[in-house]
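Shown here: the complex without one of its protein chains, the others still in place.
Let's turn to subunit A:
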Amino acid sequence: MPRINKEELELDLLLLAIFKLSGYDFRQYMKSSIMRRVQNRLNLERLPTIASLTERVIHDETYLNKILGDFSINVTEMFRDPSFFKAFREEVVPYLKKLPEIRIWHAGCSTGEEVFSMAILLEEEGLRDRAKIYATDMNEQVISKAEQGIIPLQKMQAYTKNYMLAGGKQSFSEYYTADCEYAYLNPNLLEKVVFAQHNLVTDRSFNEFHVIICRNVLIYFNVKLQSHVLDLFNESLSANGFLGLGSKESIRTEADFFEDFNTNEKFFRKKAN
C-alpha cells in the first residue's frame, strides 16, 4: 500500500470540495501557502483536522466564505515598489504614447490600489482619454471595495511617499479628498476603469491588451498553473505588449513568448512572433 500523506489528502479533498461548491479552483495553488492558510483557519476555529473543516465547509456556507476569504490574499498598496511605476512611466509609457488606444489589464488587482496608481500615472502622462484599464480579481468582495475608491486615511502617508518615489508630477493630494477616516479617490480617475470578476485559473482571455500587470499573483501558483496563466497572458497580449510582474517573480516556463524588457523591475515584452 503506498504511503499517503494524510494531511495532503485531507487538503486535496478540502480543495476539491471548495471547487465543487464555489467554482474557485485552488488545487493548483502552491500547497505550502494553501496549507498555511488552512492551518491558520484551523487554529482560529479550534478545529483538530482539515477534514473537520471540510465537513463544515460543505455544510455551512459561512465557513466556505471564510475559507475563500482566507485564500484570497489581498496585500497591495498604492505605487507598490515605486521603482516599478517609475520604470513604467519612463520606459513603457513612451511606447504607449504611440498607440491610438491603450488597454491595460490589472490581473489580480485586489482592492485596486495599484489600479488607482496606474490611473493617476496615466492621467499625469496625458494618456487617460486613450487608455482603458480592466481591473480584475477573483474575489468579488475586493472588487466591489476597489470600485469605491476608498482608502483608509492612515495608509495615505506611506502612499504619498510612494507616489513621490514613483516620479509623481503633481501633488498627491490633488487626487483625493479626505475626511477623518478615509481618503476618497477622485471619481473621475476611475471613469476609464472597468472592474470585473475574473478568475485566472478558470476563465479565458477576454480582450487584447497592450499591457498586463499581474503582480505577486503567480507566486501563489504552482509551475503548471503559472505556465497556464502565462499562456493566457500571451493570448491576451498584443504583439510587443508588455507584461509586468512582481519584484520577486520570474517567468519560469519552457515556452518563451516573452523577452526581458527591464529585468530589475520585471517588465517583459511579448515577442513579435
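Please note the rule applied: a contact is a pair of C-beta atoms (placed from the backbone, for glycine too) under 8 Å apart; a residue touches a chain by one contact, two chains touch by 3 or more; residues count from 1.
In the analysis below, contacts and distances are computed from a predicted model.
J.: The chain that is not shown, which UniProt protein name from "Raffinose/stachyose/melibiose transport system permease protein", "Circadian input-output histidine kinase CikA", "BIG2 domain-containing protein" or "Cytochrome C oxidase subunit IV family protein" does it carry?
T.: Protein name of the absent chain (UniProt record): "Circadian input-output histidine kinase CikA".
J.: Could you tell which one of A:8, A:129, A:174 or A:203 touches the chain left off the display?
T.: Of the listed residues, the one touching the omitted chain is A:174.
J.: Using the touch definition from the top, which of A:78, A:109, A:138 or A:183 touches the missing chain?
T.: A:183
J.: What residue numbers in subunit A mark contact with the hidden partner chain?
T.: With respect to the unshown chain, the touching residues of subunit A are 30, 32-33, 36-37, 40, 73-75, 148, 150, 153-154, 156-157, 160, 164, 169-174, 176-183, 216, 218-220, 246-250, 252.
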